[in-house]
Structures are given as structure tokens and as C-alpha cells.
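Every protein chain of the complex appears in place save one, which is left out.
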Amino acid sequence: MDTPAKPARGGERAAAKETGRIEAFSDGVFAIAITLLVLNLHVPEVVSATDSDLVPSLLNQWPTYVAFVLSFVTILIMWVNHHALFNYIHHTDHVFLMLNGLLLLGITVVPFPTAILAQYFDRPGQHVAAVVYSATFTLIAVAFNLVWRYAAHKNRLLHPYLDVDKVAALTKGYRFGPLYYLAALVLGFFSAPASVAVCMLLATYFAVPHEWHRV
Amino acid sequence: MDTPAKPARGGERAAAKETGRIEAFSDGVFAIAITLLVLNLHVPEVVSATDSDLVPSLLNQWPTYVAFVLSFVTILIMWVNHHALFNYIHHTDHVFLMLNGLLLLGITVVPFPTAILAQYFDRPGQHVAAVVYSATFTLIAVAFNLVWRYAAHKNRLLHPYLDVDKVAALTKGYRFGPLYYLAALVLGFFSAPASVAVCMLLATYFAVPHEWHRV
Amino acid sequence: MDTPAKPARGGERAAAKETGRIEAFSDGVFAIAITLLVLNLHVPEVVSATDSDLVPSLLNQWPTYVAFVLSFVTILIMWVNHHALFNYIHHTDHVFLMLNGLLLLGITVVPFPTAILAQYFDRPGQHVAAVVYSATFTLIAVAFNLVWRYAAHKNRLLHPYLDVDKVAALTKGYRFGPLYYLAALVLGFFSAPASVAVCMLLATYFAVPHEWHRV
Partner (left out) sequence: MDTPAKPARGGERAAAKETGRIEAFSDGVFAIAITLLVLNLHVPEVVSATDSDLVPSLLNQWPTYVAFVLSFVTILIMWVNHHALFNYIHHTDHVFLMLNGLLLLGITVVPFPTAILAQYFDRPGQHVAAVVYSATFTLIAVAFNLVWRYAAHKNRLLHPYLDVDKVAALTKGYRFGPLYYLAALVLGFFSAPASVAVCMLLATYFAVPHEWHRV
């Protein structure tokens, strides 16, 4: 099996079709990963005599809900960014497909560290859980930068008429993601709640529109 | 990581592509959430000597089937409405993406209250189950209103040539969803079957075409 | 929440967009349901001393594999037919969306009877399993006919320039699906293998191209 480097027909339409299918595939992976998070929510088994026993059982699972919402919002923001990034990308090549695949690998894996965090956040193992959780997002943010930088390097895959300053500003903007999540990772060794709080702050920061934090 | 507010190229095509990708992502989440509901249907483990033992085991799971069908139809109707709403929306912005994400968060979570309802509908815990179930749809209906109102406010994201009266009528129409589900929620404290019956009535009401209940 | 009957803008493009999104949603549900079937394949837990213990454990699960492949092929054929049907459909309405939703409900549920069949095919309960399995496909075939007949009735939703004889021939062709699966259902009361064999024959019959069995 071999990957032809060029589409059968050159030209604008083939390129649009090409990036279109990567976007569709990526959207699919984002949509599935974000929806599979719900499988971490388990119905508590209560052999109860009254309703009042189910309520505390549901509430005791609060780390599960926190991890669910946090991962959901973070994947959503990743998707919004991915979606924004493809507004600038005009065509693709084999390396780009593989780098995008690396990013999707990271997105796909999110339900796993989410489940670890949910299970160990309020008991011993919480530091490991927080570190694994923020490490995942650190790697995703790195992959995100790789995807963008590969595409933007010497305008390799971008629309030819893009403003050079704009591209440089975007590169600068994306650069901080890995550092922020690395900070959360390091914090995790000392305090799991602090590490998760940083992840929440990042999600909130990117979710809320700040005209002022735009490049 | 930062979200560029504007697509690289202005103009009609970029806007169409932009809403197109949100629709595709949303469709993906709706389609996955609606399909994951089947994972709540478990094959009963019967160490039976005859066929006649499997039949009652399957039938005893009736709350599971009811919850499955009810959630399926309700998500389907939510999708139909979401689909209708995007016929009016011309472009998007960051806040809209986040509000739509909130709506999708609600849709994604549906398999969880569905499983709670299925497991506790015919035994103690049923009131909690019914309240959690209808609370989920109340929140989804609220998110739905937020999405629409944000888009419709001063024609922010709508097609410019839309009839103002039509938009106002739609806003009025969508407004009742949260109230209906809130009624089901309140009922749940007193009677789980009554609460679920209201959810069924709502699903039926919206599923059956009523020319007269259209705005 | 209310479903507007008409898109904001009339005309060809809006109609194409409208059927396009139903096709995309339906494709999503078909694709997810067909892929979720794999979750029925469980890795046998063998505390083995040698490789030779894993082989029989894997082979003993043969009903699981048969059910998996049969359901996969049947859903695939349903998808091919759904896909063919939309070549003729030009626009949609609320009733059509709901009937298509009923069809998708059937497709979504397939992993459940597949799991029942896999678990009970080679032990008591097999008749029930075979009946439930073929009943599911009977209902899907009925829903398929409802979707088509609603669309085709007086050319309600079809392309205006379709040949009347062609439409009538298609209606005639689709008509037999429910009857075939009903036969499998009835057979299931007497012999589970015979019932499953009929389902296999149907899948093979529709999978293999027969110019002669085309209308």
C-alpha cells in the first residue's frame, strides 16, 4: 500500500476535496472522542430502600462529572482551534496527514486519562492521575503546534495570499499552549487540585471570548 | 492556542464552509449520542434450561426499552430542530461555537440519565431518576434557547434577508421547551411515571407534525 | 421547540442542503451502528499455560463471529439501499424526517439483537434469539418501506422528472423485504439455524449483484 503524493487531477477543486476529507475525518474523530467521554459516567448500583440513598451515590461521583465536563470543554476548544486552523490551510501532503494523525491520536486517547482522573482524584493516586491528565493535553498541544508549524513553514500548505504577519502572530499565539499545560503537569506532582484548577482556567480562558487575548 | 475570530478569507463561501463544519461536527455528536444509547441494552444472562426463561428476562427489562426509545426520539427531535435552526444561520462566531458546544454537552450526556432511568424506574430511586432525566432535557432546552437567542439577537448571525416577524415567532416558539421539561422535572418529585409520561407527550407532540402548533 | 416546515430560503440549493444534512446524519448513524457491532466481540479470559488453550476459546465464540458478520453485511446493504433511495429524493418534510428517524432507530438497535443471537445461538434460548433477531430486521424493512412510500406517494418528495414506471417498480421491489424477514421470523419458532440461514441467504442475495433480480 502506497500513498500517492498528488491527486489525480491538479487544480483548486481537487485541493478543496482533499482538505475537505481530512476535515471530515478529523471532525469525526473529535466528535466521537468527545461523545465517548459519557461512557465514563457509570450508574451507581444501590440496593436501596429509599430514594435518599441514590442521591448521595450520584453526588459521590463528583470527580467523574468534573473530569467529564473539563475534558469535554477542552476537546471542544481543541476542535474550535482545529477548525480555525483549516481556514488557513489550502492543501495537504503526506507529512501533514501524519502530523494531523498524531494530533488525533492525542484527542482519541483523552477518555483514558479522564477516566483515571475521575477514579483517583479524591484518593491516593491523585498526583499520578493529575500528571497523566495534564501530560496528555501537553502532548496534544505540542502536536497542535507541529501541525500548524509544518503547514505554516514558508507558507508550505497555506493559502498563498495570507498575510505573513498574521501567520507569524498565529504561530506565536499557539506556542503557549504546551507551556501552560506543562505548568499544570508540574503542579500535579505537588497538588492534584491545583493542577486540575489550571486545566480548568485554561479551558475557561479559551472558552470565553477575549478580544484582548487575541493575537 | 488561540481562536481566530475571522476566517482567512471573508465572503460567502468561507461563511458557508464555516457553518458547514459546525453542522457536520454537531451532526456527528448527535448521531453518536443517539447510537450510543444502544449500549444501555444489556443481554440478560440466563442459565436456562428452556427458551421460556429468556422471554421473561427480556421483558423484565422493559424500563430499559422505554428509556431507550424515549431518549432516541427526543434526541432525534432535538436534531431536527438544530437542523432547522441552521437554515436561518448564516455565519458563526466564537461565542456561538461555545453555546452550541454547551448544547452538544447536554446531548452527549443523555445516555447517562437514560441509564439511570432504565435502572431505577421500577424500584426505589425512581423519583431521583425521573428528576435527573427531565433535568437533563430542561438544561438542553435552555441551551437550545441560548444558541438561538444569541444568533437571533439583532439578527447577529442570521441571514440578512430574514423576516423579523418570523424570527420573533421562532424565538417565541422555542421559549416553551424549557418550561415543559421543567414541569416534567417538578412532577418527578411526586410521581416518576407522570414525569416520564410528560416527556413522552412532549416527544410525541414534536414528532407528530401539527400544522396548528407551528408558529 | 418547534420545527419550521420550510427552510429560510426556498430554491434548489436550500433543498440540496436539507437532504444533504439528513443523508450525513443517517450515514453517521449507519456508520456508528455498524462499527459498534465490534463491541460484542469479547476477548476470552484464559488462565492458560499454553497457546493451545486460547485457540479453542476463540473458536468457541463462533456464534459471535457469525452474528457479527451477518449484522454487518445486513446493515451495509441497508445503507446501500438508503443511499440509493436518496438519489431519487429531492426534498424533505417533517413526516419524512420522523419516518427516516424510525428507520434509524431500527438500525441503531441492531447491536442488541446481534448480542442476544451471539449469546444464545448454541444453547437454550436460541429460538427466542432467532425470533428477536429477525423481528428487528422485519421492522427495519417495514420502516424502509414507509420511508420510501411516503416519499414516493404522488411523487411527494421525489425529483419531479422521475419516470412513474420506475418509481412504481422500485416500490414493488422494496415491498418484499418485510415478507422475507417475516418468513425468517416464523421459521425461528421452529429452528434457529434455519431462521439465521434465511437471514444469511437474504444478505448474500442482496450483496451479490444480480442483474436479473433488479426490477
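Labels A, B and C are assigned to the chains in the order they are written; within every chain, residues are numbered from 1.
What we mean here is this: a residue touches a chain if its C-beta (ideal position, glycine included) is under 8 Å from a C-beta of that chain, and two chains touch if they have at least 3 such contacts.
In this text the structure is predicted, and so the values were computed from the model without any measurement.
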| item | value |
| --- | --- |
| Hidden-chain contact residue, picked from the options A:H94, A:H153 or A:K172 | A:H94 |
| Selected residue (touches chain absent from view) among C:P63, C:P113 or C:G177 | C:G177 |
| Where the unshown chain meets chain A, residue by residue | 1-5, 7-9, 14, 17-18, 21-22, 24-25, 28-29, 32-33, 36, 39, 93-95, 97-98, 101, 104-105, 108-112, 115-116, 119-120, 124-129, 132 |
| Residue numbers in chain C that touch the chain omitted from display | 23-24, 27-28, 30-32, 34-39, 41, 43, 46, 48-51, 53-55, 58, 68-69, 72-73, 76-81, 83-84, 86-88, 141, 144, 159, 162, 170, 173-174, 176-177, 206-209, 211, 213-215 |
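Criterion: only the chains that are shown with their structure count from here on.
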| item | value |
| --- | --- |
| Chain centre separation (chain A, chain B; CA means) in Å | 24 |
| Chain centre separation in whole Å, for chain C relative to chain A (CA means) | 34 |
| Touching two or more other chains - residue numbers and ranges from chain A | 32 |
